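Note that one protein chain of the assembly has been removed; the remaining protein chains are unaltered in position.
Each chain carries a letter (A and B) given by its place in the written order, and its residues are counted from 1.
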Amino acid sequence: MIPPAPKCPLQLNDQGRLRHFLSLDGLPRSMLTEILDTADSFLEVGARAVKKVPLLRGMTVCNVFFENSTRTRTTFELAAKRLSADVITLNVSTSSTSKGETLTDTLRTLEAMAADMFVVRHAESGAAHFIAEHVTPNVAIINGGDGRHAHPTQGMLDMLTIRRHKGDFEKLKVAIVGDILHSRVARSNMIALKTLGCPDIRVIAPKTLLPVGLEQYGVNVYTDVNEGLKDVDVIIMLRLQRERMQGGLLPSEGEFYRLYGLSEQRLALAHPEAIVLHPGPINRGVEIDSLVADCPRSMILNQVTYGIAIRMAVLSLTMSGQNEQRQLDAEKQESL
Amino acid sequence: MSLPDPAILIPAIAHELQAHLKAKNIDNPRFVGIHTGGVWVANALLKELKNEEPLGILNVSFYRDDFSRTGLHPQVRPSQLPFEIADQHLVLIDDVQMSGRTIRAALNELFDYGRPASVTLVCLLDLNARELPIRPDIVGATLSLEQNQRVKLTGPEPLAIQLQTIDNL
Partner (left out) sequence: MRIQINGARLIDPASKMDQQTDIFIDDGKIVALGDTPRGFVADQMIDANGLIATPGLVDLSVSLREPGYGRKGSIASETRAAAAGGVTSLCCTPHTKPILDTAAVVDLILDKARDEGFCKVFPLGAFSQGLAGEQLAELVTLRNAGCVAFSNGLIPFKSNRVLRRALEYAATFDLTVIFHPQDPDLAEGGIAHEGAVATFRGLAGIPETAETVALSRDLLLVEQSGVRAHFSQITTARGARLIAKAQARGLAVTADVAMYQLILTEEALMDFSSFYHVLPPLRSLADRDGLREAVKSGVISAIASHHQPHEADAKLDPFASTEPGISSIELLLPLAMSLVEEGVFDLPTALARLTTGPAAALRLNAGRLAIGAPADLVLFDPQGQTVVGEHWQSRGRNCPFMDHVLPGAVRYTLLNGKVTHKNVS
């Protein structure tokens, strides 16, 4: 009786298809695979002369960024435009919230602009869920990153990179290295890898950067990078932020690089054909050596291209789910 | 009703197509099949014509006109056009023509690749159920169905036409 039963997944419609894209948590393997397959098709679109398809023509996608980001914002913009949607970008961080407007009031104002879809980035974990719960249900909410919680499109583009260059997840060893504690990318990656059947997911960091309870999610924890990188097929390096030096988490960037940085020697511990990923922007000489970042096994630039295709896939599939739900609701109304 | 046999239709189409192309002075067209059934028919046609040129494959999911009603269910295989479209003569092949919307989507997609010199439309079956003014240049057979009937092409080997009755209309 108590505690209450878990809510029906907020991001799925009555037929179990995506209507928001908030986190990879709870999405079935078949759905993640569908996103990857759809993205493959969109990659093909990106390779030809006219890089557009008319799927979202006449629709408006609104980038609502409460937290600044050039990279994520521009790839979402590009993705929406390639789907023939109209795009507006609102950097809310610089305007109303600093004037004391509540988040719900900002949302009401945005709703009045009649966009079909919001891509949201916010500094607080759970913000995308909150927005999806409090905005009119037929606006699709895409999570562009919320606090430490999730960055689902980044997770999916990392998975696409892995699938295209290393194949079947069930045969891979994947290592995620760096500031796991503060990383939404790490969390989304761990969930995606688990769902897609990766049997050996490794996180590598000093104890101060490892959150509690990871083992409960089927992840192998290493504090020794030389042990953790042995024979891995994929290395995902995370960005180390300057602020981590405060508060006793790390003594210096130099020591972090000496102990955990991806140098050529460390890369050699992995499988000879291992690939290197990084969500960007990279800190050369802090988490990754310049030579490694630029070597042929580095997928960092490919990730950007795949990111556009993944975001096109997510935007289309979510819009599709919203349309389907609208249809279902109309049918329900008629039968009453 | 007796259903036509693709094994008989394909050679007839091939023959008619060759005559049609000759009459229009089209020398070396490229073949494009609409995924999935159109690709099967196209492959069978190319084999019949002893044509070893690569086949273009179109996935029209992203160009359909019913996205806002039924959404995206992409049985996804990316489109693959291993040749230039601009100034090329094309033979566009689909299995069953019904409303004409699939062909419209295919034409829109092709034009996003480039401006073809011409497009000849070949369909295995025409159901005479047009909703748009699009008509195949060459047809294997014409069928008239009841309200509750549908046809489906099975394949790729052997190709066969199946009749389905839908109960819940």
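In the analysis below, a contact is a pair of C-beta atoms (placed from the backbone, for glycine too) under 8 Å apart; a residue touches a chain by one contact, two chains touch by 3 or more.
Note that the structure is predicted; figures quoted are calculated from it, not measured.
> Identify the visible chains that the left-out chain touches across the whole complex.
A
> Among A:184, A:202, A:266 or A:311, single out the residue that touches the unshown chain.
Of the listed residues, the one touching the omitted chain is A:184.
> From the listed residues A:49, A:112 or A:212, report the one that touches the chain absent from this view.
A:212
> Looking at A:15, A:30, A:102 or A:138, which residue reaches the missing chain?
Checking the options A:15, A:30, A:102 or A:138, the one contacting the hidden chain is A:102.
> Tell me which of A:21, A:76 or A:130 is the one touching the absent chain.
The single option touching the absent chain is A:130.
> Under the stated touch rule, tell me which residues of chain A contact the chain that is not displayed.
The missing chain touches chain A at positions 1-4, 6-7, 10, 25, 102-104, 122, 124-127, 129-130, 134, 146-150, 184, 187, 191, 211-214, 216-217.
Convention: only the chains that are shown with their structure count from here on.
> If you average the CA atoms of chain A and of chain B, how far apart do the two points sit, in angstrom?
Centre separation, chain A to chain B: 39 Å.
> Taking the touch rule as given, give the residues of chain B at its contact with chain A in the complex, in rising order.
For chain B paired with chain A, touching residues are 59, 61-63, 67-74, 76-80, 108-109, 112-114.
> Which of the residues in chain A end up touching chain B in this complex?
17, 34, 37-38, 40-41, 43-45, 48-50, 52-55, 316-317, 319-321, 323-324, 327
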